[in-house]
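What follows is a single structure, written as C-alpha cells, with notes after it.
In this view, the complex is presented without one of its protein chains, the others remaining in place.
Now for chain A:
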Amino acid sequence: MTEHRDVATGPPDEYVEAEIHRLLTEDPAVAEQGITVARKERGLVLSGEVESPHRREEILRRVAERFPDVRITSDIGVIRAQAPTEIEQLP
C-alpha cells in the first residue's frame, strides 16, 4: 500500500525549491534567472545578485507571499556598477 504524505506537513522541500526557482523566473514582477535556492537545515536560502535594491525586496515579497509557511533567508546582493579600474590587454 502506498503511504501518502500528511498534507498538513506541506509539499516536500525539493518541490518547494523547484517552485520557488520557477517563480523567480516566470513571475513578471521578478524575472530573475540568476537566483540560487539552496535548502539548508533552517530553511531555504536565496542567493545571487540583482540590479537594484527594489528587485531584491520584490523577490522576498513575492516568495513570502506565495510560500508563507516556508522559512526564507536572503543573501541577495546588488551588483556594483562602478567604472573599471583595470583593463585586460590581449596581444
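The rule is simple: contacts are C-beta pairs under 8 Å (C-beta built on N, C-alpha and C of every residue); 3 or more make two chains touch, one makes a residue touch a chain; residues count from 1.
Here is the rule we go by: contacts and distances are computed from a predicted model.
Among "Metallophosphoesterase", "Thiamine transport system substrate-binding protein", "Regulatory protein" or "ABC transporter permease", go ahead and choose the protein name stored in UniProt for the chain not displayed.
Cross-referencing UniProt, the chain left out corresponds to "Metallophosphoesterase".
Which of A:14, A:41 or A:88 sits in contact with the chain that's absent?
A:88
So which bits of chain A touch the chain we can't see?
Contact residues on chain A toward the absent chain are 28, 31, 33-34, 36, 48-49, 51-52, 54-55, 79-84, 86-91.
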